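Below you will find the structure I want to go over with you.
Excluded from the complex is one protein chain; the other protein chains are retained at their positions.
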Amino acid sequence: MTRTDDLPRIFGLREAGVYYALLILLFALAAIASSRGLPPYLSGQNLGNIAYQASLIGIMGVAMTVMLITGAFDLSVASVAALSAAVLVGLAGSIGFVPAVFAALCTAAAIGLLNGAIVQFVGINAFIVTLGTLTAVRGLVLVLTGGRSLMVEDPDVLAQMLAFESTRVPLFIAGILLSAVLLGTAVWKRRPLMGAAGLCIGALILLAGPGFAVAAPVIYLAIFTLIMWALLGFTTIGRRLYAVGGNAEAARLSGINVHAYKLGAFVLSSVAAGFAGVLFGSRLGAINPTALQGAELTVIAAAILGGTSLFGGAGSVVKTVIGALLLFTLTNGFNVLNLGANYQGLIEGIVVVAAAAIYTVGGQRRVGKPKRADTAPDAPPVSEGASA
Amino acid sequence: MTRTDDLPRIFGLREAGVYYALLILLFALAAIASSRGLPPYLSGQNLGNIAYQASLIGIMGVAMTVMLITGAFDLSVASVAALSAAVLVGLAGSIGFVPAVFAALCTAAAIGLLNGAIVQFVGINAFIVTLGTLTAVRGLVLVLTGGRSLMVEDPDVLAQMLAFESTRVPLFIAGILLSAVLLGTAVWKRRPLMGAAGLCIGALILLAGPGFAVAAPVIYLAIFTLIMWALLGFTTIGRRLYAVGGNAEAARLSGINVHAYKLGAFVLSSVAAGFAGVLFGSRLGAINPTALQGAELTVIAAAILGGTSLFGGAGSVVKTVIGALLLFTLTNGFNVLNLGANYQGLIEGIVVVAAAAIYTVGGQRRVGKPKRADTAPDAPPVSEGASA
Amino acid sequence: MVRDVPLLALSGVTKTFPNGTVALAGVDLTIQPGRVHGLLGANGAGKSTLIKILSGALAPTGGDIRWRGERVSWTRPQAPREAGVATIYQHIPLVPTLTALENILLDQRAFLRHRADDRQRIGDVVASLGHPFDLDDLAGDLPIGARQMISIAQALAGGADLVVMDEPTASLAGDERQTVYDTIRRLAREEGKAILFVSHFLDEIMALTDEVTILRDGRAVLHAETADLDEARIAETIAGRAITALGRRKTRSEPGPVRLEVDAVASPGKLAPTSFTLRQGEILGIAGVLGSGRSELMHAIFGADAHATGTVRLDGAEIGRYTDEAVAAGLALVPEDRAGQGFVPQMDIARNVGLGVMAQSGAGVRRVDAKDERRCAENAIRRLGIKTPGPHALVTELSGGNAQKVVVAKWLTDRTRVLLLDEPTAGIDIGARTDILLLVRGLADEGLPVILVSSEFEELLAICDRILVMRDGRVIGEADPNETSETDLTLMAGGGDRAPAGAPA
Partner (left out) sequence: RQAARNAYGSAAPATGEDGRYGLSTVGLSYPFAAAIAKGFSDAAARAGASTIILDAQGSVQKQANDIDDLLAQRVDGVAVMPLDSIVAQGWVKRAGAAGIPMAAVAALVGDPATRAVDDVYPGLVALASQDEVAAGRRAGELAASLLPAGGSARIAIVEGAAGFPEVEQRARGFRAALDEAGLEYRIVASQPGNWTSEGGEAACQNILAAQPGIDLFFNEADDMVIGCARAVRAAGSDAKLIGVGGSKLAVASIKAGAVDGTVCFKPEALGALAFDSLHGGGEAGGDRFRTYPIPAVTQANVDDCVGQW
């Protein structure tokens, strides 16, 4: 949340660190690429690719952020996405695209509800529950697909899917306008961060050139993020979500329906995963049973890279998206620079930690508590013991 | 911890639930097996197999439990195990088995130290750090192995490895003695749980029959668990570990060196992983770069199934081992009953959640505070919130 | 004891927090063995900071500390503990997942964990405190009063030469306070230990301490023998202004209409069926000892106790059994445990205060007006005199009392129709307490019905129209403030039997 007017804080590493990390990475890669005489790295197409590649993880990550903010945890997203993709691909042929999408999302929502209900009302630890559903839902996918890949035969359904997933939306004009608007409001309402964002976007757009267009999922991600950002930042819902995650007992005694909000988070996370699954299935009108396996860790990593707390009460969806972009910029960079595959893992790991370090250290220096790891200024709520 | 003398509590679901879950599962499978006219399920051989298959995860799980007790988190164990296996296999040929083992363990310890140092002194969230090392260390394995399987050529080194990993230790006598001793002390010191344990072990041993022998790793697991159990339960070191995880601030204020204990946990977890890796490498005298990929989730699952809290301050290593056994009994059951591969995931997921439910529900009814469910996950060390 | 070498001597100790707050601006303090030294000051004066410094929990920014004459620099809590300083912190840091016994033994150095003699020894210490809790209870399962007693036992078990107590009695009731006083006297008089005692209760200070130091804005503004002082003088020095002592509230001529009807509200094992009504503008006090079930009653009325039964009607309309319905209906509860139940640590003052209004205006989605929120917060800061850099400071960076004020401020809205206060003045300084009580009285005069749980019977007598006395989870009688004295009330509440708090069978 950056809506107070003290510049040092807003542009301080702690608040804006992850943005810096991304920019540094982008420009480093661009430099290397040009030094190696490769085609310009910051080309419209490449930026578009990065955004496109990050879109699914981004969508799930945004929902996961809300989840983490409420202090819960969802490992089942990847499986749920695969399931909804399977439902979509399995049904689209017979009942048509739109109904199939609807069915897929409902399935996802149902699983989210199940997760939430078990966690909230049976009271089992979210980790083990969603780990269970991770396995069970993946199993369900195997059962539904009979262990084989499914595909949509019907050509016009296929066409619809492609239209839904692969249409490329020209963004040059839109981008220019957006950055203009951002700059405008920034100047008008004195929102420095917004101004900076406007500038960056403008610069990148100009770099990308007039032909700049991105695939639909990027737009979906942008819209979803925008909604969630507004919801969290400016509405009572967001306030309550943060309160629930920050101190559930206090939230409860402030008359917030903790159960409802936690349940809501579970459903949201699953539906978002479901939507990601729909996009994934629509990408090629086909789905294989192992699709998206292991993506959950990437999703959570994106959120945490974005500075979301694993313990609830803090987090920002925009930063999560940046986190996702960071991760995919990295792999994209490896591919473009044709870096020895054996070294990619090593470097990726190091960069991830380094990126996290940038704002953690920055953040600490600002607060000047190196030992924050073990100084909780006030007694932790009694309930902590309960999770035993 | 179960060392007060009120029976209802000790045998209450909350305390002993996971044992019940395992027993139920075992006997259910035994029943089905016999109804299908298969050879006796609870045979010494089969029980030995389950224990053997669970041993690596068990060893890592025990260390992970200590980790979780201190309130931290280690995703890198599987990669570390793979690395130490690679080091072992890579070096054993040239420098001999024992030095290679030593080298492997040192490598592991070094990584643990690195993890811990970054988490403690840079203050980055353990999740992101160990996720980073997960990737980086896996990358390192790739670099070391050049992407192909390594194998030990030298036959007598190979022989040593097999001797270290595959010798089967006869347990009939030992088991009988153990159960006798347990029963003895139980009666003498009035330790009901111990008595029950003694009985179960005795019964199983008798079922298993005089030929009962297990592979070395099971013994290693047993010894390691015993040590950790004693350390946690009977020494102030254990108490401090719980304190550090339960409320780091309180621990610090009572003059406990929080950093040392957390760092120690990281090192322990990595060394245990390293040891698991050594066992893994010794199995075949060979290692391929993908070895143990994804095992970290199983490890954590075992710990949490055992009732360890993700938020620190609570947990029992014995129960973690039971949790691991539970997971492997399941797959063993699938194989024995020859269940269709596509259905295994679905059932596994459901059983895991059910198992967790057994003691969670029981636990709550005992304490009679349903609102725990929503108060459990929070109680953030405030520092976490600040990491936003 | 050699009197001329003080046990502990601080000179010119300063502390500036990273966020710029100057908590201590040069404090001198000398502590003599065998004496009880009172440390006083308004909320945010710097008492806890000073204590954290001399217990090694915080490093001072300047000044020097001498222990038994030689200079020491304590940067980690180990050193002072080994030197012989035991500290009871204001925020009661305990490990919720360990038993009371384990918590008390936390700083012991022995290798073995469960030694019979330990249990014996601690058992005696706890016995000397009147068994406020069972050695095998999980600290996390105990209410705040019991947790306070654990941390006292912890400090005593160490056998230190200097016991530092930061508001040890803030969340205790009559009986427990008495035992704490007796303990302190015993330590000082018989065992010749030095005690540094922080409290906002002037009667305690007068009765217990031999000398007092008063802090204001991080400076020691007064150091004198207690004998040479009187409450009024102390109060003035603390607040830096004259304090109007609370006169008793004159019973209001015409009793207003019944607003709140509590009908057979009960909670299995904790609270026997309880019924009463609350009138327009009435302040109903609830007296009781630790664990007498006052908080449970509050929670039951507020719908915060899932097991509670019975009905609560506000202006005739029945209120649902969930907190959100209760709050929407206009009930407001200030809980007793500010850290555990009161505020959201990650949120700044403005947002914490904002939670109240937000919840009261229903569950719907609305835009939060940051400016408005900020204005409310600034209001509260002014109205309750919260000492803070501004409305955007984190609650965790406030002093205990100021944090408490934030929790109270949350419900001082015009949508509040019944105010439930559970130990609202816990840890609040004398000046602010008077202000808050006057504020509550004012609200009542404007017609707001209030239920006030307080272990400060003087407080109850001062502003309540009626007082219900609770014991062991049931209401055992009613007292009229005008013909009841503090001692009567204490007797009623204590009720002879000293059985540890527990459920009525």
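Letters A, B and C name the chains as they come in the text, with residue numbers starting at 1 for each one.
Everything that follows uses one rule, which is that a contact is a pair of C-beta atoms (placed from the backbone, for glycine too) under 8 Å apart; a residue touches a chain by one contact, two chains touch by 3 or more.
Given the structure is predicted, the values throughout are model-derived calculations rather than measurements.
Engineer: Looking beyond the chains shown, say which of A:A103, A:A272, A:A295 or A:L310 touches the absent one.
Structural biologist: Answer from the full complex: A:A295 touches the omitted chain.
Engineer: Just to verify: which one of B:T65, B:T133, B:N288 or B:T320 makes contact with the chain not shown?
Structural biologist: Answer from the full complex: B:N288 touches the omitted chain.
Engineer: Going by the contact rule already stated, which one of A:L142, A:L171 or A:A208 would touch the omitted chain in the full complex?
Structural biologist: A:L142
Engineer: Of the residues B:P39, B:P99 or B:G184, I need the one that contacts the missing chain.
Structural biologist: B:P39
Engineer: To test your reading of the contact rule: which positions on chain B touch the chain that is missing from view?
Structural biologist: 33, 38-39, 41, 43, 45-46, 49, 52-53, 56, 138, 141-142, 146-149, 151, 166, 168, 215, 280, 283-284, 286, 288-291, 293, 328, 331-332, 334-338, 341-342, 344-345
Engineer: By the contact criterion defined above, which parts of chain A meet the unshown chain? Give residue numbers in ascending order.
Structural biologist: Contact residues on chain A toward the absent chain are 36-39, 45-46, 49, 52-53, 56, 142, 145, 147-151, 280, 283-295, 328, 331-332, 335-336, 338-344.
Note that only the chains that are shown with their structure count from here on.
Engineer: So the centre of each chain is just the mean of its C-alpha atoms; given that, what is the distance between chain A and chain B in Å?
Structural biologist: 32
Engineer: Note the residues in chain A that touch 2 or more other chains, in rising order.
Structural biologist: Those would be 246-247, 249, 252, 309, 313-314, 367, 369, 377-381, 383-386, 388.
Engineer: Can you list every residue of chain C that touches 2 or more other chains, as numbers and ranges?
Structural biologist: 93-94, 96-97, 141, 345-346, 396 - these are the residues of chain C that touch more than one other chain.
Engineer: In their complex, what parts of chain B are in touch with chain A?
Structural biologist: Against chain A, the touching part of chain B is residues 75, 118-125, 127-129, 131-140, 142-143, 146-147, 244, 246-252, 258-259, 262, 294, 297, 300-301, 304-305, 307, 309-311, 313-315, 341-350, 352-353, 356-357, 360-361, 364, 367, 369-388.
Engineer: Tell me, which parts of chain A touch chain C in their complex?
Structural biologist: For this pair, the touching residues of chain A are 3-4, 234-240, 242-243, 246-247, 249-257, 260, 309, 313-314, 367-369, 377-386, 388.
Engineer: Which residues of chain C touch chain B once you look at their complex with the stated criterion?
Structural biologist: 55, 57, 76-78, 81-82, 87, 89, 93-98, 102-103, 105-114, 136, 141, 154, 269, 306-307, 345-346, 396
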